[in-house]
Structures are given as C-alpha cells and as structure tokens.
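The structure under discussion is supplied below as structure tokens; questions concerning it will follow.
A single protein chain has been omitted; all remaining protein chains appear in their positions.
In order of appearance the chains are A, B and C, and numbering begins at 1 in each one.
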Amino acid sequence: MVPRYARPAMTAIWEPEMKYRIWFEIEAHATDKLGELGVVPESASKALWDWWATNPKIDVEAIDAIEAVTKHDVIAFLTWVAENVGDQARFMHQGMTSSDVLDTTLAVQMDRAAVILLDDLDKLLAAIRTRAEEHKYTPTIGRSHGIHAEPVTFGLKLAEAYAEFARCKDRLEFARREIATCAISGAVGTFANIDPSVEAYVADKMGLAIEPVSTQVIPRDRHAMFFAVLGVIASSIERLSVEVRHLQRTEVLEAEEYFSPGQKGSSAMPHKRNPILTENLTGLARVVRGAVVPAMENVALWHERDISHSSVERFIGPDATITLDFALARLTGVVEKLLVYPERMQKNLDRMGGLVHSQRVLLALTQAGVSREDAYRLVQRNAMKVWDSDGQLSLLELLQADAEVTAALTEQQIEEKFDLDYHFKHVDTIFARVFG
Amino acid sequence: MVPRYARPAMTAIWEPEMKYRIWFEIEAHATDKLGELGVVPESASKALWDWWATNPKIDVEAIDAIEAVTKHDVIAFLTWVAENVGDQARFMHQGMTSSDVLDTTLAVQMDRAAVILLDDLDKLLAAIRTRAEEHKYTPTIGRSHGIHAEPVTFGLKLAEAYAEFARCKDRLEFARREIATCAISGAVGTFANIDPSVEAYVADKMGLAIEPVSTQVIPRDRHAMFFAVLGVIASSIERLSVEVRHLQRTEVLEAEEYFSPGQKGSSAMPHKRNPILTENLTGLARVVRGAVVPAMENVALWHERDISHSSVERFIGPDATITLDFALARLTGVVEKLLVYPERMQKNLDRMGGLVHSQRVLLALTQAGVSREDAYRLVQRNAMKVWDSDGQLSLLELLQADAEVTAALTEQQIEEKFDLDYHFKHVDTIFARVFG
Amino acid sequence: MVPRYARPAMTAIWEPEMKYRIWFEIEAHATDKLGELGVVPESASKALWDWWATNPKIDVEAIDAIEAVTKHDVIAFLTWVAENVGDQARFMHQGMTSSDVLDTTLAVQMDRAAVILLDDLDKLLAAIRTRAEEHKYTPTIGRSHGIHAEPVTFGLKLAEAYAEFARCKDRLEFARREIATCAISGAVGTFANIDPSVEAYVADKMGLAIEPVSTQVIPRDRHAMFFAVLGVIASSIERLSVEVRHLQRTEVLEAEEYFSPGQKGSSAMPHKRNPILTENLTGLARVVRGAVVPAMENVALWHERDISHSSVERFIGPDATITLDFALARLTGVVEKLLVYPERMQKNLDRMGGLVHSQRVLLALTQAGVSREDAYRLVQRNAMKVWDSDGQLSLLELLQADAEVTAALTEQQIEEKFDLDYHFKHVDTIFARVFG
Partner (left out) sequence: MVPRYARPAMTAIWEPEMKYRIWFEIEAHATDKLGELGVVPESASKALWDWWATNPKIDVEAIDAIEAVTKHDVIAFLTWVAENVGDQARFMHQGMTSSDVLDTTLAVQMDRAAVILLDDLDKLLAAIRTRAEEHKYTPTIGRSHGIHAEPVTFGLKLAEAYAEFARCKDRLEFARREIATCAISGAVGTFANIDPSVEAYVADKMGLAIEPVSTQVIPRDRHAMFFAVLGVIASSIERLSVEVRHLQRTEVLEAEEYFSPGQKGSSAMPHKRNPILTENLTGLARVVRGAVVPAMENVALWHERDISHSSVERFIGPDATITLDFALARLTGVVEKLLVYPERMQKNLDRMGGLVHSQRVLLALTQAGVSREDAYRLVQRNAMKVWDSDGQLSLLELLQADAEVTAALTEQQIEEKFDLDYHFKHVDTIFARVFG
C-alpha cells in the first residue's frame, strides 16, 4: 500500500484493528451457536458480547507482543481476549482452527472491499454517462491506428467506456459472490469437532454463503478469480486513461485533464499542462494487474493446505483493492472535470480535406455500377493527393474534377457524400443499447 | 500450438479453413440481410449460397498468395471468393469493415472453444464424481503443510476438486457469454454505412448476442476476461495435478497414475513409475496462465482501435484453448484411471502413533475443566515423545500413563478419542452440499 | 509458433529434424569419449559416425511411431538409430540419462538462437545508427507527457534507441553465457555411471561450457534468466514501436512506416496509411513477455528434477525466440525504410508560438536577480496566453511587451533566448557517448 494512492474507507478494511474486530465477531458468533448446541456454556458468548458492548479498544501492540512469543497470530489474539474477558473466554474457538477465522475474515474483507469498488464503479458510470449525454452529438474524428478514419461523436467514445465499465461491474458482482463464503469446518475441513450448523450460523451473521467444502482453508481458486477481475477492471481503467492522454497531446488537444490554478506542470517549463492523472492511472493499472498471476499461483496449495498463499495475500489483498479504489475514484474525477474542446475536435475533423468521407464515395461508386477495384482506385488516387497536400486540397473538389468519377456520379451526388450528420444517424440507437 | 498437446476438434476451430468458413458465413448472412433491406440485389446472397452449397474447397494457399500482394487478409479472401462466385460477389461486405468479419469470427471461434471446454469440464466432473463416490469413506490422512494433520477420506479430497471444477464451469459459462458477441458496425462502429439490423441478423444466425457498442473492434476487456478465466481453470488443474504428484511420491504412494504395460519410466532406471502426466499438466497450467497478462495488455487499444491485439490473439487464442482442452482431457484420464491404494493410506494413517487424534484429547481436557494452556501443554509433551520416536510410541498409551491427564480423563475416556469414524460423521453432509 | 511471425533460420533450430541431429551429435561425441576411456568398444562410435557420414534422412515419422509405443522420446530415438546403425549402436547412451541429451540439446538450441538474435541486434543497431547520423541535427520537438517540451533532434531520439538496444545486446550476451552449458552427468547428476571427462569432451565439441553441478537436469534458473532477457528486449522493441506509432498519428505525422505501392490500408478507407508494423510489434512484445513468468515458475523443480518444465519449454523455447527474431528483423526494416518528414517536425516545433523556449527565459530572469517564484509567475502568465491562443500569439512578443519582464531583461536579451541551436550544442557530446 502506498499512502498517496489510498483512500481511508478502503484502507480501514485492511488495518489490524479491523481484522481483529472481524475475528472477534466470528469467534463470538460461533460461541453463540456453540452455546445453543450445548457444546459450551451459554454464559461464554454472553461474556464475550458483554465485553464487546463496552466498545473495548483493540490493543494491536499488546497482541503483537504476545504473537512475538507464540509465533501464532490467532493464539495471540485469543490470549489477549482471554486476558480481557476472563475465564469464560476459554470456550471460544472450540473445535475451530485458525484458518476458520483467518479465511472467513479475508472473505469479509474482500466482500467489503467489493462493496466499495462496486460503489466506485457506480460513481464512475454516472460520471461517464453525464458526459456522454452532454457530448452525445459532439462531432470528433474517429481514429484507427492513430490515423483519422471516419467521424464519431465524443459521446460515442464515452458510451463505449460506459458499456465497458458496466461489464466490469457485472464481473465484480460475479467475483464478489465467488469470494463471499464462510468456512468454519475445523482442522482439514471435516467438521469433526464442530457442527456444520455453526458455520451456517456465522455465515448468516457475517453476510456470507457457506463454503460447501473447505479443507481447513477456503479454496484459492475463488481468490484467483477475484484478483483476475480486478486485473481486468484495471485494464479498462488503462484504456480510458490512454484515450485521455492521447486527446491531450499538444497536436490533438481535444480534451484536457482539469488544471487547477495552483498546479505547476513542470519545474522547468511553466507552460505545460500534463495529463499526469491519467498517466498515473496507467501505472496503477500495471500495479493491480501485477496481483493476478501471484493470486493464480496461490491456487495449487499442497494437500489440504499450506500457508504459502498467506504472505502473497498480505500484499495483494490490500494493494490491489486499495489501489483500484483509488484509481476508480481518480478516474471518476478526471471524467467529471475533463475539459472538452468541441471547436478543436471540429478543427481536427476538418484538417484532412474531407478524406474521412472517402468510404462513402467508394460505396456510391460501386452502387453506381463501378467495380469495387476500380472504385477503390479512383478514390485512392484522389485521396492520395489530398493526403500529400497535408489537407490543403479538398477531396470533394478533386473528385468533382475527376472525369472517371463524374462519369458515374454527378457533382451533386458526390457532394451529398460529404455530410457529417450521415455518420451520426445511429448514435441514438447505440445510446439506447448502452444506457437503456 | 504444440501438436503433442493438441486434440483435433479444438485444433480445427483455429485452422485457416475454419476461419474462412466462418468468414464466408458472416459475409453471406450479412448479404442476405442487405438484400432484404434493398441495399444490394437479392441475387447477390443467392449467388453466394449457391456456390457454398457446392461445398467448395477452401483454397488456403490461393488466398495466401493474394494476401502476399494486397497485404490485407480480408481483401484477399473477398477477392478469392469473387474469383469463384463471379460478378455478384461485389455486393459482399457492403458497408462493412474488416474487423466486423475478423472480430465476429474470433467470437465464434472462442464461443465454440468454450463449448468444447465446457464439455471437457463435464467429463472431468463426471470422472471426479465417480471416484469420489467410490472412495467416499476411504480413510486417508489429511495433511496441512505436508504434515499429518487429522483423518479425512479420499472421497473428500475429490469432493473439493469437484466443487472447484464446478466453479470453473460457472466461470467459463460467464466468460463465454462475455465473448459471444457479434459486431457489424462498420468503420469506427457508427453504422454509418450499414444498418444495425444487419448486425442483429448475423448475430442471430451465428448464435451470438449483438455487441451494444463497438468501435470497429469488439472491446478487448471481453477477451481479457475470457483468458483470465482460462488461467484460473489452469490453476485448478495444477492444484489437482500437484495432489496426485504428492500422493505418488515413493514414501507416500497412496495413489498412482495408471502405468501401461509398454511404458518405460526411465531410460536408466527400469523400476520407476513417474507421475509424468500430472507433471506435464503442471507445466501446461503455466502455459495457459501465460496468456492472461498479454490478454489484459490488449485491452488499452488506442482510440477506436489499433491492431496490436491481433498478433497476440493469433498466439493465445489457439494456444490457450487447445492446451486447456488437452489438459482437461488428460486430467480426466488421470482421474478415471488413477490407481488408488487404500491399504497404503491406512498404513500411513497409522504410522504416527495416534498423533492425529491429539486435538480431540485437547478438547476433551478443556471440556473437563483444564485450562486451554494447560491442556495444550499436556498434549504437546506426550505428542513430542511420539513424534521423536518416529511413530513407534503410542500417544494413547502415553496419555493413559500421564498422571496429569488421567486426573482429568479416565483411560476409557481417552481411548474414545482415538476413534477414526468420529472424523467422518459429516462426510455425508459435505457430499450432499457438493453433489446435491 | 505462428508462421506469419517466423523466419526460416530461427524456425529450423526448433524443428524435429534439427533436434534429432543435435541428439545424434551429442550421443556420438559421448560414444567417442567412452570408446577412448575403454567403456565401450572404439568401433561403436566409428559405426555411428560412418552412418552419419552418409547424411541419412532423419525419419521423424518413424521415430514418432516408436515413441507412440514406448512413450519415451529418447528411447524411441535410440531405437531408431539402432535400427539404422545396427548392433554397435547398443553402446550409445552408456551411463547417460535422457536429460543429458535433452538438456544439452536445449542448450545448443538456445545458444544458436542467441547467435541469431545477436546478429539481429547488430543489424538493428546498424540501421538505427545510420538513421541517427542522418538526422543528427534534424530539429524536432521533445515531448514529455505527450506535451511539447523543448527541442531535441530526431537523431537524439534514435541515439537513445541505439544505446538501449546496445544494452540489450550486452544482456543477451550475458544470458547466452548463462544457458550455454553441457550436462552429461547421468541419473541424478552424480556421474556414477559416466566419467566427468565425457561431459567435458562433449561440451567442447558442442561449443558449450560444462555445467558445474547438475541434478540430472540443468538448473532452470539459467533458462529463467534467458527468457527474462528476451522479455526486456521485447519491451525495448515496444518502446521504439510506440514512438513510431505516435509520430505517424495524423496530427503529428513526423514520420511514417514505409508504404508500398500495392498496399491497402483499409478495406473501407482508401486514404489510410496505418502504422501496422509497429502496432504488430507492440503485440509481439506482449507475446515474448508472456514467456517470462512461466520460465520463472519452471525454476522450482521438485528434488533432483521433475518434468513440469518440459511442456512449458516446448512452447516458449520456439515461440519466444522465433517471435523475437521476427520482431527484431521487422523493426530493423521499419527503421531502415522509415519515412521521416523534417518539414513537418519544424512545423510542429513552430506551432506553439515559442512556448518551448519558456524555460530559458525563466532561467534568464532568475539570473537577472528575479526570485524563482516571481520568474515562474511572469513566464507562466505569458505562456498561458500563448497556450490559450493555440499558438497564434507569440511568446517572444508577449514577453517583450511585459513591463515586469523588461524591467529585468532587455528585448534583445529576451530574443536571444529563442534560439533553437542553443538546445543542440551538446548533441555531439551525446553522440560521442553513444556511438563512441
């Protein structure tokens, strides 16, 4: 976790205090059920909850000190609780194993992280939608291979981004269901010393599903899927960020990240306004993606469990979720405040001397009976002149002066092919598909 | 694609012939609809389908030769079709762009690949289930950290694998829906020169959904998600393979890959029976996972499209699906024919002098009023003696001879804790959860 | 391996024929030495080499057929050789194990692949150098964050590329030494049944170093390092490719990939010239990088060896080297034939109204006694006006009209700061550092 790329709500999920709070809740709920089953005295859970009702401070340092001796985190925690609650605490954790607590806690943390990320996605989607509707019919050049192709609208660009992040939300909801499971099945997962009803009870209390079969640990394919989805979302963040970076290039300058009055772009070049937020997001996408393969490598634990996954998760659990949360929020801000320059978009559209309309002429020629090969040749020879003139010549005028072309199409027919609105007649269709 | 790790049905999907067949179908269906819309003569699609009905050989070399000149694959193909069909072929591809054909074809290929993989998973699941039920109550030692922990059954191990691959199937169904979309939206995706109804028509014919918003290309977050899911499935294959490799170790030998009469394990050591299939699967899992990050790097195409994704997909499209198909089938064979040795499992279970029952004694002591710390100490000091004897001493006898223990529990009570069936009382519950 | 991204010389290294040829040479050289040591009759190696001297066709299908029965590739090969050579062939492979042959062969293949790649790098370096010297003083705008910064020369851009690929060559030479080792140490690497002098003899004949300690296999950290270096080289290819893609953007158009007369850029838009080679290279870089992590996952083989590495290497061995060879050659072609447009570079340089000189003015102001903060403010307020005018206003004129500025600097002094050559005074220094 790098503090400058972290926001408090997500960070809190991964702090020791929060972890211990979840541990306690799991243990106490389990003790409730164990009491009901008669395995432990009902007084035990009462003692736990009574203490908890006093809203005790979680003394992380004290727990750490115990762990330094026992070299076992859960035992250290149980010891510390016992020091506070007293004798009744010995009934805690009856029949359970550390992983029951650890893995269910991780599930709770990831589930809560997913809730925040889903909310982030909602906000990003709302921001994109607002700007998409604002620029639904703002003409701009569509580019393939970085080269001018045919006109689109700026709203269409954003509609694609909306659809992409809406898919990301579906994926995250899918992945959230994957990891929101509770396992309290005891050593090697047989429920030998703990009744399955305890698991069901705690799962319900913690808002999780039960894990159908655990082997002391919750299987790590679930986590691998979760981090893979974060990696895909990060890649979509990169895509939109790269788009903004391209649009802000000096020669393009169709849009810019918001530039606040106090901001300095460069220590040396005061005129510069750099797309540093989206460049930063491009980097953060790499960071989040960096968690994907380690998470997959965690799947093949040995036999019923080994603990190699644990250290990996201590890094990627916080890092990937905190960074993605930050990145989604940052991207939302970029979209909301993006400076959009329709005049410049129009200017760029115009600078190619009408080459963007070449395909329509090509089609008109073939429909007028010219073979596809000839039509291609006719359009290309004029297009090349325009291209070589750096947009100073007009494709329309050249075509109207080309005898082979006018043998097939009238000047009027040619001119009709140079109509910008022609390209936007299905924008509404696409918007209806995307925004419903 | 490495031939030895490939099966014909999956390989066929990615061969040039198949690609061109799908190209033709997409073009011909589109021409049908264009004819219906009056954009092209209805005779055009008839000419195409009439030719197709003759079941013409796809002349890959001829198409390649044309491409060598045009340096454009779709134009090369259209040219070749026109050479065969004649004049009417010029109406093909009207208003479309190459990517309409290429990306929809890739969607068809991935969709068909997914169908095969789903079938592979069904077969694997069936094989695992059969063996799981066969060994539902076959006792074996559960291991955490590679160390004997407590008893499980071999059926439980397989139940976990079943649940894991059932999740993989859900994921693949999810991922399949992600990539099964049809885009026929023309240059930069505006439908300027092609009506959206053509896309809908072709989508329906090819068994795909429409792509709500494309930008000449189908957005690559879909593909990234697909390959990420393949990577997760591969990781689960690795997990089960590693389990088999461990079980086949000389010192463990609880199960073995089937060893056919003609097979030689080593050119030098004729006695060897090596788990080479599952070692191979471990490697293949790495290969499939290797596709995940490149697929994610493909997402951030520039503006409406660049073609950097294409070369990546030429590798990972075939490689990841063909390899995963092979791996799933190989794993199915391993599971079906796995030699399982229950006697050896029992022997291994017994070799620890009863240490696997230590936790039950620990619990019994605490329930008898001994503090958790004391109980732990009492059990551990006897357990350590057994451990140091390499299983020659019996934990039961040592405990029965320990005055501090017998102060809390009778000899009879101690003995009751050494019952194997105690551990299996919830096997049925778990099986019901997993197999329904 | 994807044929369209493969060149013959590199591909040949990985074909079965070549593999079997190397196998034979290793076996025959070993038999030579074994004969000299008296372990086998000297007639044995003579028989082998006599047959070899007849330049026999390697019958890959026959060997495959034997392997289908034995399920062991080396035994299959030895059987086939014995069928051809006769009785004396039984002395081959004495005391050796399959891995001795397989791993040494892989070393030979990787070594030869490295030789080709080093030659590729030499050609690329030569091409870059030629173009760098050609454009040593061609002014162009330097860009940070995609935004105009200060002037550089096009030669400087290429000098950086040269230095980067020169480093890549050093790395590859380092990596080549890593993998060029010969292991003939027998089962589990103890030389129990084969004298170390055999290894030394074969190593010398095959142009390899001896492997100081092998464990039946050559340790895979060597291979991991090799593929990691290929991944770094691929990343440098990506960097230069991305540069070209940027330069070819419609709005920038300072350079273009060579566009051959017969080439069609788009089936729909005949005017387009797309940077498809460098886009393709961007994708191929992802493919080569995709080999890095699997190669690293191959390192942790179990005990003296497991065979999980093998399937991975069957993919990444050919794929990474063949693809990188193709990519380096393609990039060399791109550089050699790159269309460079100095006029357009100058035009782009001029379009910012002199903003690129802002830093010099800033420095001059501070040197004239203005505080850094004030100097920054003065320059920035004029720079912002130029920026907002889209380059229509002149920074020079605005500064000369700013009383606070002229209080510190004369008009003449300001004008001196707008000299382009000022920026190029150390180009020669840098070239001397890079090109020697």
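In the analysis below, a contact is a pair of C-beta atoms (placed from the backbone, for glycine too) under 8 Å apart; a residue touches a chain by one contact, two chains touch by 3 or more.
What you see is a predicted model; the values in this text were computed from it and never measured.
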Query - Neighbouring shown chains of the undisplayed chain, as defined at the top - result: A, B, C
Report task. Just name the one of B:Ile147, B:Ala401 or B:Ala432 that touches the chain not displayed here. Result -> B:Ile147
Query raised in the report: Which residue from A:Met10, A:Ala28, A:Ile58 or A:Val74 sits in contact with the chain not drawn here?
Result: A:Val74
Requested in this report: Decide which residue listed in C:Ala12, C:Ala65 or C:Ala192 touches the omitted chain of the complex.
Outcome: C:Ala192
**Report entry** Full-complex contact with the absent chain, from B:Ala383, B:Leu396, B:Leu409 or B:Val427
**Finding:** B:Ala383
Report task. State which residues belonging to subunit C touch the missing partner chain. Result -> 90, 94-95, 142-146, 149-152, 156-157, 159-160, 163-164, 167-168, 171, 174, 178, 187-193, 196, 210, 212-216, 219, 221-222, 224-225, 228-229, 231-232, 234-236, 238-239, 241-243, 246, 282, 285, 289, 292-293, 296-297, 299-307, 359-360, 363, 366, 371-372, 422-427, 429-430, 433-434
**Report entry** Residues of subunit A (touch criterion as defined above) contacting the omitted chain
**Finding:** 2, 4-5, 69-72, 74-75, 78, 93, 96-98, 186-187, 193, 245, 260, 262-264, 266-269, 274, 276, 279-280, 282-284, 286-287, 289-291, 293-294, 297-298, 302, 306-312, 314-316, 319, 323
Report summary line: subunit B positions in touch with the non-displayed chain are 141, 143-150, 245-246, 248-253, 264-266, 268-276, 279, 293, 297, 344, 348, 351-352, 355-356, 358-359, 362, 376, 379-380, 383-384, 386-387, 390, 395
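Everything below uses one rule, namely that only the chains that are shown with their structure count from here on.
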Requested in this report: Could you pull out the chain whose C-alpha mean position is farthest off from that of subunit B?
Outcome: C
Query raised in the report: Same or different: do the copies subunit A and subunit C touch each other through matching residue numbers, with over half of them shared?
Result: same
Query raised in the report: Taking each chain's centre as its mean C-alpha position, how far apart are subunit A and subunit C in Å?
Result: 32
Report summary line: So, in whole Å, the Cα centroid of subunit A is separated from that of subunit B by 24
Report task. Find every residue in subunit A that makes contact with two or more other chains and list them. Result -> 143-146, 149-150, 246, 293, 297, 359
